[in-house]
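Note that this complex is displayed minus one protein chain, with the remaining chains in position.
Residue numbering begins at 1 within each chain, and the chains themselves are lettered A and B in the order written.
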Amino acid sequence: MADLDRAGIEELLDLADHFTEVLERDIPKVPALRGATVATLFFETSTRTRLSFEKAAKALSADVLNFNPSGSSLSKGESLKDTVLTVQAMGVDVMVVRHQAVGAPARVASWVDCPVINAGDGAHQHPTQALLDALTLRRRFGKLDGLRIAIVGDIRNSRVARSNIDAFTALGAGVTLVAPPTLLPLEVDSYPVATSTDLDSILGELDVLYLLRVQLERGSGPVLPSLPEYVARFGLDRRRFGLLDKDAVVMHPGPMNRGIEIATDVADDPRALITEQVGNGVAARMAVMFRLLSGRGQP
Amino acid sequence: MIQTTPVQVMDGADVRRAISRIAHEISERHHGAENLVLIGIHTRGVPIAEGIARAISEFEDVHVPVGELDVGFYRDDLDQRPTTRLGRTLLPVDVTNEIVVLVDDVLYTGRTIRAALDAISDLGRPAAVELAVLVDRGHRQLPIRADYVGKNLPTSLQERVTVRVEAMDQEQGVWIERPQP
Partner (left out) sequence: MIAIHNARVLTPDGPLDTDLTLADGKVHNLAAGEATTHLDAGGALVGPGFVDLHCHLREPGFEWKEDIRSGARAAAAGGYTAVVAMPNTSPAIDSGHLARFVADRGREVGLVEVVPAGAITMGRAGNALAHLDELFQAGVRLFTDDGDGVADAGLLRHAMEYVAERGGVIAQHAEDPGLARGGHMHEGRISSRLGIRGLPSLAEEVMVARDLALAALTGVRYHVMHVSARGTVDLVANSKRSGLRVTAEVTPHHLSFDHSRVATMEPDFKMYPPLRTEADLAALSQALQEGTIDAVATDHAPHAPYECEVPFEEAPRGVIGLETAAAAVNTAVELAPMLFFERMSVTPALICGLSSQGRWIEEGSPANLVIFDPDISWVPETFLSKSQNSPFRGTKLRGKVLATLFQGRLTHQAWS
């Protein structure tokens, strides 16, 4: 995400705006990428992101190949490089790669001839998430300039946070990271953000409260005393929701842990944009694929 | 390098008259303007469609809805040129069972209209689709013809036809650029 400047992001957001219109049609599909093949390679499982990419590709009339590493040749010991070269040999025009290791999509891109879309790599980046979040905010507020956004949760281990910090600040928003000290990024002074460990004290000043998923599967381990203590300090319950400005919105990249980072009634409030984010995710991914693949047959 | 000198073949008044004539032909053929929707194809089809609609409303006392259509996603040469800038697609009414008149500035190969027909069929099922163009310059590559033509303009393949409209370009007219040796 950091490689895109403001103009580059806005170009993709403009394209995505067109696709949100396409997705509202009776036949939510255009023939723009007819004949192109999109391969999704999710070495780390993620149902929703893969579905979103698949829907985006199909709405552009591209064919989709889904590579599922469990039960594949990977479990038989095939290397990552051999796997992607095999998929390439089948004839694909773009690969969408999700991997648990930082830099894996970039590494794959160095081996194959087609463009590669990073669908999330380790704790590094998740650029299409940042794009869909920026799209959601732009559609809500018109622009991001001057918006006051707090990102709350396990920022240290979050690719969503890293991409969103880049995108939100590039588009002119002010970002505050809110987390206990063990979940804030190290050397946080080098980030273009403010930080806080006291959520209540800043709620009233926010336009956007962006909650990150508490990664239950990683366990609280040594970084959190306990989950209830986290919820007490950083969970968005009805009381804290009431401290927000009446025009402020709540976002979450999903999947949500209801009752942990977000109370269930807050999650269902109209000012929680979570389902809009999902819808915009398809448009944002359409924009990225369209941008990469229009003109692909040029000599 | 080839030098080109634009030669004006229609002036502002010619364009106005052509738009007015097309408006009359449309209402004549349909005995009025009921169930009509004009859809301008980006970019200059849109102001021309608005001009036709305005003209019809002047003598029929009916408001004719005008839509906008960008056919960028339907072009058959998408894989040959990267596309980044697009116009919006906006239909003020559901086109199903309506009579749609597509409006564009120049009819040339017919490929844009082919794309527009595909786009329309994704947006609804009109009772009929017709085509109005300000200029028909010939050289069709598909079996497409216009129902309403402002001016037939014989051209060679090397020539370029440029349309400017008041609402967009602060001047109005049609020019041909002829390549000079």
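Definition applied: a residue touches a chain if its C-beta (ideal position, glycine included) is under 8 Å from a C-beta of that chain, and two chains touch if they have at least 3 such contacts.
The model shown is predicted, which means the values in this text are computed figures rather than measured ones.
Put simply, the missing chain touches A once the whole complex is considered.
Across A:S46, A:Q88, A:N157 or A:S196, the single residue that touches the chain missing here is A:N157.
The omitted chain makes contact with just one of the residues A:H99, A:R213 or A:R291: A:H99.
Set against the missing chain, the residues A:D3, A:D113, A:E187 or A:D247 yield one that touches it, A:E187. When you scan A:Q125, A:N164, A:N280 or A:S294 for touch with the missing chain, the hit is A:Q125. Even with one chain removed from view, subunit A keeps its contact list with that chain: residues 79-81, 99-104, 106-107, 111, 121-125, 156-159, 162, 185-188, 190-191.
Convention: only the chains that are shown with their structure count from here on.
Of all the residues in subunit B, the ones that touch subunit A in their complex are 70, 72-74, 78-86, 88-90, 118-119, 122-124.
Those residues of subunit A that touch subunit B in the complex are listed here as 11, 14-15, 18, 21-22, 25-27, 29-33, 35-36, 60, 290-291, 293-298.
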